[in-house]
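Mind looking over this structure? Questions follow.
Every protein chain but one is kept in place in this view of the complex.
By written order: A, B and C. Residues from 1 in each chain.
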């Protein structure tokens, strides 16, 4: 099986889906000749032409809104937000409009659109090229929010997102783009949106994570293994729908849970996971559910020292695990 | 002491602050002659003139952005978003810009701006005039999010918000505007932002709530009292900063907690409160923390039957309390 | 027959039959609009935004779309009852919407009246967030272009909406991609209480068209022939691959913004009375009577028939139950469809 980086897996999914279905097209800033600033769409304009790979003006609200309109008319647009930090001007079109179209018309229209965006930091992106934005969209009924951690998941989930009949926010971690490699089968496969996956089995504690942090979590689990503790790692893969079953099954087995994500702690996805565990596994808990997350500051500062202070690293996750296990 | 409705308290706070400080001004759609569509700014243009009560074009992003710019220049703008449902076009200016200005300049500038907005439903507002939006802003470091439940709190907290040196999102429940009355002292007083208040003392269970739902909660507590249970009711008053101390003190006493809010359940403020209780009062809990919240659909449908189905009413809160107490 | 407003080059003026058709449609819409306002005052309809004063613009433009495009689709806003009815929404269906009753076809009473979608009948009005539908309409037009379909998309918006950033972005994108879309601005001089001069420093929204390299024109939107002709020209242009246009209708809103509004604090009664003199229905009636196209008897019949239709629609809607809540979670996602 070929080994790909995460961004190569994204590119392959885009290319294969555009080949498969003529209603799939890509729009966004610099997605054409430039192939996107991270090169996710590299080569697509040569293969599919300018009609299906549209370089838009710099205007996120209309990128989302126009994609939405085309989706309602039967196309399958993939709108790229160049960085997740720049998704806010499109908030109304995504949260106010796309998320409600099906519900508000009793199924009269629907929005098979994907909004792809590189998110996250630890790439010296500073306050405005590093943000995690998933909690805002995970709170929004009508949206799906997918965050793949591995190239395999990225390809299968992106294909599923493109074929999904509802709006999907597809978040790709910038630092994972080239640092994370993995086996990816050639050709077509999809993965179900809304199914978490146990990425490492363990008995003493569960860590629920996703995205780049999943990899830091696996490193921490490895460290803890060397210290004699067996840690199970659940990769949510999508934060809406959120696979409560898989989380609860794991916690009922290990009786301890930590949630690790890069997004700010307060009101992050970890809060919802903690509440779900509270509601579904209260009687099984030997310790309070803990959270290891990004600092509660507005995204990630630029200086490397400050950036590191922000990040939930493998070391910090390991430390949190030790605290959890010692409770 | 005079008895005012919630909206009268808001209006009084606006008027007194504009009198007190010439740098305070109001801008928004229809805030002038019309006095706002809910009449929150009624009479202000007559008293303070068109320069300080600015009817803006219909454009929320610039309403927030222009207010922010004026605030950085030393003014104290109060920007009205006519309905909270229409705040999304301003998301970037609020969440991306205003919330980060102080942090991103190491205190070089700051944004003493208030964004006031009527929120919430049960007023036949349908999908786009009923929304609760607080969770999005409560997740955002750099913002404060205040939601008064009573006229007394509304006046004191709005004055505090106007004098606050940081951006405050001030959410006023539309149904509470005229249905909630209460004593409000004449003249000047402020209340601290970030301090919850125990609105009813009790011993058997705690309900954490805010906004209109606080009143439904008080009704439910009364019902439960008649059934022999003593319920304590904590009014958060601001959801960022969120007064964990007061919540935990109550839960450590009652050993049971329910969170009640009108916003959608998944990823709402209730999730964060549940996680906080998990982390801070795990050993005190006799039952899992429960949530009674709005349905996970995109805001509130128009038909009265559907609207009622959405709402966390006093009956539903009472039912949740019985379940909690029976655990 | 006298032609008060000569049609632009290449546009055949409306003949007597079309004008009579349009008149009948306006009579129906007016009767319906007046009734829902009354139902609001009776506490039965929660909210009403009247289209009185805008009918000629709404109906004239739909007639132009019908006659000059092989297919068309309308993105409407709350004030566009005329457009919805012209696209085929029945009075009964409209009434079910105002009373939020079971059977309402375009949102199943989840939304405000006239909000929802009916793709089959070619219109949608998804949301109350003013201006948000404009990029969506441009996306609809983009899809038509990509699929080589002959649809002309029309998006209706008010003068207030024109201040939104989304409109700038939409008009810009539409012109860069030469899309078959019409921006139809119903300029009634007010965004709720905010008069035009507080909304913009120019006189006409149409002056903005040049900023996107597209044609822009302002016409008397209370004159159905003028509204028809200006739209028809824009439709022809779009259908022929000429790209987008902006057509601005100068209209009157002589009622309050909605049934929730009280306009007495911000509009003089004189101004309102002046506005009523431009009533499109009265103007067309006068013209058709004067031209002998309409007889007083036929006029009476039309008006009576409309009232009867409104009565029946009202009775049916009043008799219908509210929707049950069992399906309140349905149609959130594809998997939730029932």
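The working rule: a residue touches a chain if its C-beta (ideal position, glycine included) is under 8 Å from a C-beta of that chain, and two chains touch if they have at least 3 such contacts.
Computed from a prediction, not measured in an experiment: that's the story for all the values here.
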Interface partners of the hidden chain - shown chains only, full complex considered
A, B, C
Tell me which of B:9, B:40, B:59 or B:242 is the one touching the absent chain.
B:59
Of the residues B:74, B:187 or B:228, which one touches the chain left out of the display?
B:74
By the document's definition of touch, the residue of B:5, B:42, B:92 or B:150 touching the omitted chain is B:92
From the listed residues C:70, C:201 or C:319, report the one that touches the chain absent from this view.
C:201
Give me the subunit C residues in contact with the hidden chain, please.
163-169, 172, 175-176, 178, 197-202, 207-208, 210-214
For the chain that got dropped from the picture, name the residues of subunit B it touches.
25, 51-52, 54, 56-57, 59, 61-62, 64-75, 77, 89, 92-93, 96-97, 100-110, 141-142, 144, 164-166
Even though one chain is not shown, subunit A touches it at residues 29-30, 32-35, 37, 55-59, 61-62, 85-86, 88-89, 124, 126-129, 295-298, 301-306, 308-310
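Assume only the chains that are shown with their structure count from here on.
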Chain occupying the most central position, where position means C-alpha average:
B
Greatest separation from subunit B - chain, by CA centre
C
Distance from subunit C to subunit A - Cα centre to Cα centre, in angstrom
41
Please tell me the distance, in whole Å, between the geometric centres of subunit A and subunit B computed from their C-alpha atoms.
30
Junction residues of subunit A, two or more chains touched
61, 89, 92, 96, 100, 103-104, 141-142
Sites on subunit C at which at least two other chains make contact:
107, 110-111, 115, 127, 129, 165-166, 332
